[in-house]
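What follows is a set of notes on a single structure, which appears directly below.
Here the complex is missing one protein chain, while the rest keep their positions.
What follows is subunit A.
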Amino acid sequence: MMRLLLALFTLAVMTVQASAQRLVMSTSEPVVSISSNFAGDTITIFGTIEPDIGFEHDQVTNNYNIVISIKGPAGTYVARKKTHQYGIWLNGEQEAFEGFPSYFALVSSAPLEKIADAGVLSVNGLAFDSSPHIRPVRRTQNTDVFAQQLIRLMKKRGLYSLDEHGVQFLSDTFFSARIALPAHVPNGTYLANTYVFQNGELIDNAPQRFTVRTVGFERFVANSAKEYSLIYGVVCVILAIFTGWLSGVVFRR
């Protein structure tokens, strides 16, 4: 609760909008910790739509719709298509995409097409294939097809998801959404962006960052592998030889 109050206060100071309403929101966890028994996690995003300073509460009308986008750290992804050559199937064409989000969830309070026009959604990055996310390294005639396939594969892996009833209004102005992070979410900084729509128009948005990272032993292992890779490799070999030797001793082969 303290965290919520703090977030409310911070955002109240930060958000200066011309409109009569403003959005305050926060996430349940600023850090999602991955430990040895991590099997995915659920993060809750909640917020409220407040009257702006100088406006009365009854000027805040209803009919709000919320769309939340959660994006994971971006990387260069490549989509490949198998083609039939020389009697076997092998990877033929491929298209690479830069700055492609490794995780992307869209959660909304209603079906997206009822909230706003596709154009409005796309400009704000509220579609998987909107231009901010699709940055082909080299644009060809097949780019769009490969982009769609890439998104489909990411959905299949559970890293891209769309939930059009994921945002619940607990009162006229207070909402919350639960977003599932699967066990194989990449580590890094995530950006949750909440957009408030009213009658098809965007009236406010607010970003919130949270971090997904390994902790404790897992973090130590991942860091060691990156920073002390030679020592890490040697330790792996010593561990393997020791395990093999121990089993020989224990079972007296």
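In the analysis below, a residue touches a chain if its C-beta (ideal position, glycine included) is under 8 Å from a C-beta of that chain, and two chains touch if they have at least 3 such contacts; residues count from 1.
One rule holds in what follows: contacts and distances are computed from a predicted model.
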Protein name (UniProt record) of the chain left out of view, among "HSP20 family protein", "Nitrilotriacetate monooxygenase component A", "Nitrite reductase/ring-hydroxylating ferredoxin subunit" or "Probable membrane transporter protein": "Probable membrane transporter protein"
Selected from A:Arg80, A:Arg135 or A:Arg178 as touching the chain missing from the view: A:Arg80
Where the missing chain touches subunit A, by residue: 34-40, 72-84, 87-91, 94, 96, 102, 146, 149-150, 152-154, 183-184, 186-189, 211-214, 218-219, 221-222, 225-226, 229-230, 232-237, 239-241, 243-248, 251, 253
